[in-house]
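First the structure, which I've put down as C-alpha cells, then a few questions once you've had a look.
Only one protein chain is missing; all other protein chains are in place.
Each chain carries a letter (A, B and C) given by its place in the written order, and its residues are counted from 1.
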C-alpha cells in the first residue's frame, strides 16, 4: 500500500450528548478530535456515528474505508447486528480496525476475539504510564520509551483476550495495576489494533503521543495488497494423485 | 492437574444414521471408537450426541467434564445456541476443548476463533502426511517425526483461523496442498486444540497415532489449576494514589 | 512424562562467599533454599555450583537432569564456554531450563535468546507485584491473580528478549516501571522459562508463591517425550518424484 489509507472514525457519540463534562472536553465529539489529528498528519478521514442511518457505516462508506477506528461505550447493545456483521466481513476481507478504550466490550471486538474481553476498571483519574515493549514495531514510530497520561481511567489485568499476535504497550497504573495496552491481532485478511487509553471525560485524545499511536496504527492496519483468497471445494488436485 | 482428566466425547452422530458407508466403518459411532481408545489409555470417558436431550451436554455432564472432544459436520446449525453458549462459558472458565476435522465449521469453534474458519477441501481419498513441527510439545509425546494416513479428505490452506498460539502439525497432501493440522489456542482460562484428520467414511480414528494425539491433547487441555480471576469494578486501588 | 522430573539447581554461589548480607539471608546458598522447596514438593533434586569441577555440570549429572535451574550474576564470564555449550546441547535435545533473575545476562540465556537480554535496573528495595496474564497456563497453578514481593530489585522494560512464546507474568514496580517477569520460550526440543524475581540480598526464594512458580515451571519444562528428530541429507524422497 503506497498510498495513504482512508480512515473512518466511528464514535457512538452518546456521552457527548448526555454528559456536560464530556461535552466540555469534546464539544464536537471524540471523533472530531481524532479526525482532526489524523487529517493534520495527511490522512483522508471521515467520521460516522451511531445515530446516523446505518450508524453511518453504509456499504458506500465502507467501500471507501481502509481503516475503521471504533469508539463506543454505553450503547454497545444499540449497535445493529447487521452492521456489526457488515464490519466483521470487511475485516475478514482486509479492512483494518482500531478499537479504542471502552470499545473492548463492543460487539465487533468481542466477535473478533472469541473471548469475554473482560477486565478490571477504576475511575479515580490516576496516572498511567505506557511502556513500549516492541520498539521495532511501526506502531511505535516517533515515540519515546514511554509516555504518560496524568489522569486516566484504570484498566487492569486480567484482560481476557487471546494472546496478542504482537504486544506493543504495557501500562503501569499508580494504583498498582498493569495492562496490555496496545495489542495487535490478525483476523481473516484484516489487522486489528486495540489501544487502551481514552476515557471520555479526560482530554486523552488531545495528547500528541496518543494521536501519533492512532496514526501509526492506521498505517499499519491498512490493507497490504496480499492475495485474494478462495475457499471451498477444489475437486481437481494440483498434482496427479495415484 | 495431577489426576487424569475426565473427557466427554461429543459426536453429532448424523452420518452414522444416514450413510451405510459410515455405519460400516463406525458401527457404534465415531464417538465410540474415540472413547474406547481414550479409556484404554486410562482416561475417564463418557460420550454425548446431538440427539440426546440438551445434546447430551447438560450442566451436570459439563460439571464432570475437564475436556470436551467435538466432532460435527452436516448438523452444525442444528446445535442449539444455548448449548453453544454453555460450552463457550465452560471454555472461558477453563474447560479444555478438542475440535476434530469438520468441527472447524462448528458454531463453538467459530465463536472461539473470531474468523470464518474457512478452508479448501477435496474428497478423493489422497495420502496425508502429518509432520511434527513442535517436537518439544506434549501433544507430540510418543510420536515419530511424522505419521501418514493413506487416504483422507484434503483440507488445504488458506485455513482462515487466527495465528495459532502453538502450531504442532503441518500436513502434506498428495494433491499438492499443505495445512496447519494441529493448532493450539488459548481462550479465556481454557485451552483449545484443533486436530484436522477424521473424515467420517475413513477409518482414521482407528489409527494409533491419531488416538495418541487425541489422548495427549486431552492431557494438555485439561484445566491447569491457575488462579480464579475476577473482573469488574475495583474502586479501591491497591496502592495509595495521590 | 508421567514421572516427576529430576531437577538440578545450579548456583554461581559467589555472593554467598563474598557478602555478609547474602550469607545471612542464604547461609547454605540460594540453591539450598530452592532445592529444599522443590524436594518438599516431591521432586528429585540435586545442586551444583560454579566452583565444583566442571561447575558441577558433568555429563553424568546432566544425564540425570530433566530440568536445570540457573542462578548466576557476578561471575557470568567465569562460566567455561565448554560447559555452556554442553548445557546448550542438552536444551536443544529436550532438557528444560529455568533461568532466574540476574541469569538474564548469563552466557547460556543470551546464547538461547539471540538478543542482548539487556534491561533497566534499580536496587532500592521497592515493592513488586506480579500479575498473572495467562491464567490457563500450568505455571500459574495454585496462585492467586497476583502476588507481591515487599522489597525487590527493580528490572524494567525494555527487556531486550525475543517475543516470548508465552507470557505468564507482568510485574508492577512502585517506582513506575513494568516488566515481563515470566516468559516461556521454545528452543530446539527444550523449553526455557525466565523468572524475574530473586535478588541475592532479599529473602525472595523463601516466598511460597516464588517456590510454587519454580516448581510449576519444572513440571512444565520437563521433556515431553516427543519424537526423536533427525536432520541432514535425505537423498531418497518419501514420494516418487517425476
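In this text, a residue touches a chain if its C-beta (ideal position, glycine included) is under 8 Å from a C-beta of that chain, and two chains touch if they have at least 3 such contacts.
All values derive from a computational prediction rather than experimental measurement.
> Looking at the whole complex, which of C:4, C:32 or C:92 touches the chain that is not displayed?
Answering carefully, the residue with contact to the hidden chain is C:92.
> Looking at the full complex, which residue from B:132, B:149, B:189 or B:219 touches the chain that isn't shown here?
Among B:132, B:149, B:189 or B:219, only B:132 touches the chain that is not shown.
> Using the touch definition from the top, which of B:4, B:124, B:178 or B:238 touches the missing chain?
B:178
> Of the residues in subunit C, which ones touch the absent chain?
Missing-chain contacts on subunit C: residues 92, 111-116, 118-124, 126-127, 154, 156, 158, 160, 162-163, 165, 173-177, 185-188, 229-239, 241-242.
> Touching residues of subunit B against the unshown chain: what are they?
129, 131-135, 145, 156-159, 163, 166-167, 170-173, 176-178, 180
> Considering the entire assembly, which residues of subunit A contact the chain that has been omitted?
Interface residues of subunit A facing the absent chain: 1, 94, 129, 132, 134-138, 140-145, 165-166, 174, 186, 188-191, 223-230, 238-239.
Assume only the chains that are shown with their structure count from here on.
> Suppose each chain is reduced to the average of its Cα coordinates; what separation in Å results between subunit A and subunit B?
About 31 Å separates the centre of subunit A from that of subunit B.
> Centre to centre, by mean C-alpha position, how many angstrom separate subunit A and subunit C?
Those two chain centres are 36 Å apart.
> So which bits of subunit C are touching at least two other chains?
Those would be 129, 132, 134-135, 145, 166.
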